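Of the protein chains in this complex, one is absent; all others appear in place.
Now for chain A:
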Amino acid sequence: MAEKSGADILVECLLDLGVEVVFGYPGGAVLPIYDALFNHPTIKHVLVRHEQGATHMAEGYARSTGKPGVVLVTSGPGATNAVTGITDALMDSIPMVVITGQVPTQLIGTDAFQEADTVGITRHCTKHNYLVKDPAKLAGVIHEAFHIATTGRPGPVVIDIPKNVQIATAPYKRPAPVAHASYHPQTKADAAGIDVAVEMLAAAERPVFYTGGGVINSGPEASTLLRELAALTGAPVTSTLMGLGAYPATGPQWLGMLGMHGTYEANFAMNKADLIICVGARFDDRVTGRLDAFAPNSRKVHIDIDRSSINKIVDVDVAIVADVGSAMADMVALWKARGHEAADLSAWWAQIEGWRAKKSLGYAEDGAEIMPQRAIADLYSACTATGKDVIITTEVGQHQMWAAQHFGFDAPNKWLTSGGLGTMGYGFPAAIGAQMGNPDSLVICVAGDASIQMNIQEMGTASQYRLPVKIFILNNEYMGMVRQWQELTYQSRYSNSYSDSLPDFVKLAEAYGWTGIRIEGPDDLESGIRAMIDTPGPVIVDCRVAKLSNCFPMIPSGAAHTDMLLDPSQVKGSMTDEAKALV
């Protein structure tokens, strides 16, 4: 059998696995791989400006297409720069394979130039990782890595390849399908759990579906099944930040997002429910608020592909370990087979309408300044009017919550945000990745003036690959969420949360060959958004919004769902030490 170099084996494997795009940055320890890529022009390589950008691009690509994102970086700083994005992908269950160069095997452990213990550093921020010391094992490892990254609960996998292994040769043939000795994620639910869940759902008087990112990860058919299950049962649906779009925001049973900045009706429905069906969510602290007051009179069914998510924070009555799509298909089938009809939930819906009447997402406008909520609402209507496929990414902070609250998502894979890790600097590279995977979509990064600066260097990447991404900055000259917490918790002592020395974003746009648009006040808002959408290339919009707006409603840290604050007048201005100690 003909022998190939490790670098060629890697590229062959990527081709076999259907990889179309690699986000990367070259360096000494990956030069053989870059040379192999040079000879395989069918794999598109996106040259980033910083390795963290590459990881978030891969996440955006993966989240918007359902395919794994692939990253290629060099040893040492290349690998360490990738760690934030790898951790982000772990927290949000994003399938990603990161290939890192390593110093040659004989130099490992000698503090060689650009050496870092990549497998050691990434051991706890990956689903799994490998150091490959033998080119003969490379093909098997790469296929296994993609299998692990994309099956079960998806996540990032790192493959560290020393430079001499890239150059050494080994026989290559395409590996057989992965038959792993110990990795067998359970995807099919036990029938008993499905049976109990369906009967509980049929008997419930105040049921609610609490859905999460797992529905998105399971694939578009899971969203279809969720809609069917909701329609069959008539139960209201809420979602975590990560699950937005699985059930349509324009759907009749939609309650809005739940949790810290969720709607009044979603949080009260959770609090008063007699049955919570948790589908691919994980009872995160942003969702539950004070644990001993969380959904106190409810029974709970938890469907999750990861057994460790079950009973981790909240004890549940029925645990279903399965792929949520498969479990919901079973539930729909059993519901129909049993001849169940949707129960009369009119009393429950009347209660929900009462909560909805609070209009918890409302905000006051004085006409002089743009309220950030208004900016998002107008962006939403302008995007909808285009009839295009629209993908929204965000950075992290107030703008992220306002986007989640005021932009409606009717389909999965259209909302890309950093939920678990909360990574400022995620959104813009994620938009580039999403645009790579969806060239005809309108991809917009909703950003804050502070977080956009965390990976702003990737403007060059968008320019280089002619990617028409739009950055819509809600500019309030603050790290808004930090400032909001300082206002609520530290008597408005705004320690280091003012965005001093901001760049002129319009001039910056021009410097990179982009279009820059400034929106100064309410009169420019609609036309500014229109101009952004109509401009064919990449655009930065510097949208000046009210500086001291707070994101409401809000459940303060450590408070119960029923203690939610609807507007600034309810803020008392100080917190106990116990509350201050919570994140």
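Everything below uses one rule, namely that a residue touches a chain if its C-beta (ideal position, glycine included) is under 8 Å from a C-beta of that chain, and two chains touch if they have at least 3 such contacts; residues count from 1.
Please note the rule applied: contacts and distances are computed from a predicted model.
Trainee: Tell me the UniProt protein name of the chain this structure doesn't show, selecting from "Acetolactate synthase small subunit", "Benzoylsuccinyl-CoA thiolase", "Sugar ABC transporter permease" or "Activator of (R)-2-hydroxyglutaryl-CoA dehydratase".
Mentor: "Acetolactate synthase small subunit"
Trainee: Which residue, A:His50, A:Lys127, A:His143 or A:Arg206, contacts the hidden chain when the whole complex is considered?
Mentor: Final answer for the missing-chain contact: A:Lys127.
Trainee: Out of A:Lys312, A:Arg530 or A:Lys547, point to the residue that touches the absent chain in the complete complex.
Mentor: Missing-chain contact among the listed residues: A:Lys312.
Trainee: Residue by residue, what part of chain A touches the chain that was omitted?
Mentor: The missing chain touches chain A at positions 119-120, 123-124, 127-128, 131, 148, 153, 180-183, 306-308, 310-312, 315, 577-578, 581.
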